[in-house]
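Every protein chain but one is kept in place in this view of the complex.
Right after this comes chain A.
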Amino acid sequence: MSDFLKIEGLKAQIDADGTSKEILKGLDLTIPKGEVHVIMGPNGSGKSTLSYVLAGREDYEVTGGSAHFKGQDLLELEPEERAALGVFLAFQSPVELPGVNNANFLRTAVNAVRKARGEEELDAVSFLKLAREETGRLSMSGEMLKRAVNVGFSGGEKKRNEVLQMRLLKPSLAILDETDSGLDIDALRIVADGVNSLRGPDFSSLVITHHQRLLDYIVPDRVHVMAHGRIIHSGGPEVATLLEKQGYKQFLEAAA
């Protein structure tokens, strides 16, 4: 079975100020094992909502449809169970955790996931060795391990820290929610390298982006156009080039 992630007719809403607003309106998306897919779409099309719903954020209420990953009903699982299953969300705005040491946080996360996957937990020494290797690879200073998670990190440092977590947690489905926004070329490369380094037959990725720019470094298998809470067009990498040149207008008109 090649369908790794299978989303069918997914509907989700968010309740704010006493009124509920439907954001995902029957979304279909399938990502086979080993493929990298990109979702592009205008602001407000529901891209971030999709990533949060897949990762298990509780403020979104799923009102219809389904999402299966590795044959399991993703929507029934707690966020930590999804992480253990291999889902990883790189946040658009990584959260700051004052008072939580980055190295402790990373080790706690890695060991929680290892334990849930039936692997042996890492002791402090072997973890630190691994973390140093990975920070070196990402051109991060070792100091960042000693600081509180994301506190006082620049935008680029926060994104690197996301990629570091992704590398350490070894997901089988990495969802990147506009991880490229606000990054310079060097940081963009690091994010792309992070994804590319994990690419393989057992790794899939859903890359959500605004810009074609990231796709200079990550070559996707499929590109989907999202608008009004649904996928309105899917195609090969050429779709991204087309979007860059002509914008969303033609797709929106065709879907209307």
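Going forward, contacts are C-beta pairs under 8 Å (C-beta built on N, C-alpha and C of every residue); 3 or more make two chains touch, one makes a residue touch a chain; residues count from 1.
In this text, contacts and distances are computed from a predicted model.
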| item | value |
| --- | --- |
| Protein name as given in UniProt for the chain not displayed, "Spermidine/putrescine ABC transporter substrate-binding protein", "RNA polymerase sigma-70 factor, ECF subfamily", "Fe-S cluster assembly protein SufD" or "Mov34/MPN/PAD-1 family protein" | "Fe-S cluster assembly protein SufD" |
| From A:L97, A:I185, A:V219 or A:A254, residue that would touch the chain that is not displayed | A:L97 |
| Residue in contact with the excluded chain [from A:L89, A:L176 or A:V191] | A:L89 |
| Selected residue (touches chain absent from view) among A:L169, A:L183, A:V223 or A:V239 | A:L169 |
| Hidden-chain contact residue, picked from the options A:I14, A:A109, A:L122 or A:L242 | A:A109 |
| Residue touching the undisplayed chain, where the options are A:R57, A:K70 or A:R137 | A:R57 |
| Touching residues on chain A - with respect to the absent chain | 55-59, 78-80, 82-84, 88-89, 91, 94-95, 97-100, 104-105, 108-109, 112-113, 116, 148, 165, 169 |
